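Could you have a look at this structure, given as structure tokens, before my questions?
One protein chain is absent from this view; the other protein chains keep their places.
Now for chain A:
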Amino acid sequence: MVAAGAAVAEPPTGDAERGKVVFKVCAACHAIGQGAKNRIGPHLNGVFGRQAGGIDGFRYSDGLKRAGVTGLVWDYESLDAYIENPKALVSHTRMNFPGMADAIDRAHVLAYLRRFSDNPANIPEAPPRHPPSPKLPPEVLQIKGDPAFGEYLASECTTCHRADGEHHGIPSITHWPVDDFVVAMHAYKQEIRANPVMRMIAGRLSDDEIASLAAYFADIE
């Protein structure tokens, strides 16, 4: 758990004016401000504190709806994680945006979004002191998993996730890109993703164990 955050520097404080500029990449799909309507993406007024997938009438992906139903509420951390890597937080999201790697740009754009939320008193002016997550130092993504260890660990998963990839109410986890898998597991472990079952399961897995599981499920026959 410590390893995942240890190497990350203090988060930057955002500047809303600069965020307005950064938001241009978002504006290709999202409107914000007075009279903003849903476009390719939902409008982003009042997004802080809202349940994910919460705007009536917008056709969200099943993944984002499920995340909202099972407890994902947009706050600084979850927004930061979503914008950094949309799939890490919400697998199969329809937001067709590769993610914004630069933490400073994200801080700016979130400061800008914050202006359009009703209840800014609840929203920290500066980001929380612990680093927004899921923060994975690059070394964590470089760990080479041991598929044999992964096979043993995976026996815990196949009680719920079918090894043949069929799914009936619990998503399939076979043949994922290793990085997506690792990031998703850390998002549960760091309690960015909401589902309590998966938080519990990921919560006791080490970085090596997650890497081994990712390696095993990526190549399962």
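The working rule: contacts are C-beta pairs under 8 Å (C-beta built on N, C-alpha and C of every residue); 3 or more make two chains touch, one makes a residue touch a chain; residues count from 1.
Here is the rule we go by: contacts and distances are computed from a predicted model.
Here one chain is missing from view; checked against "Response regulator", "Carbohydrate ABC transporter permease", "ATP/GTP-binding protein" or "NADPH-dependent 2,4-dienoyl-CoA reductase, sulfur reductase", UniProt names that protein "NADPH-dependent 2,4-dienoyl-CoA reductase, sulfur reductase". Only one residue in the set A:I55, A:L141 or A:I201 touches the chain that does not appear here, and it is A:I201. Within the complete assembly, A:R162 is the residue of A:K20, A:R94 or A:R162 that touches the hidden chain. Touching residues on chain A toward the chain that is not drawn are 66, 69-71, 148-149, 151-153, 155-156, 158-164, 166-170, 196-197, 199-201, 203-204.
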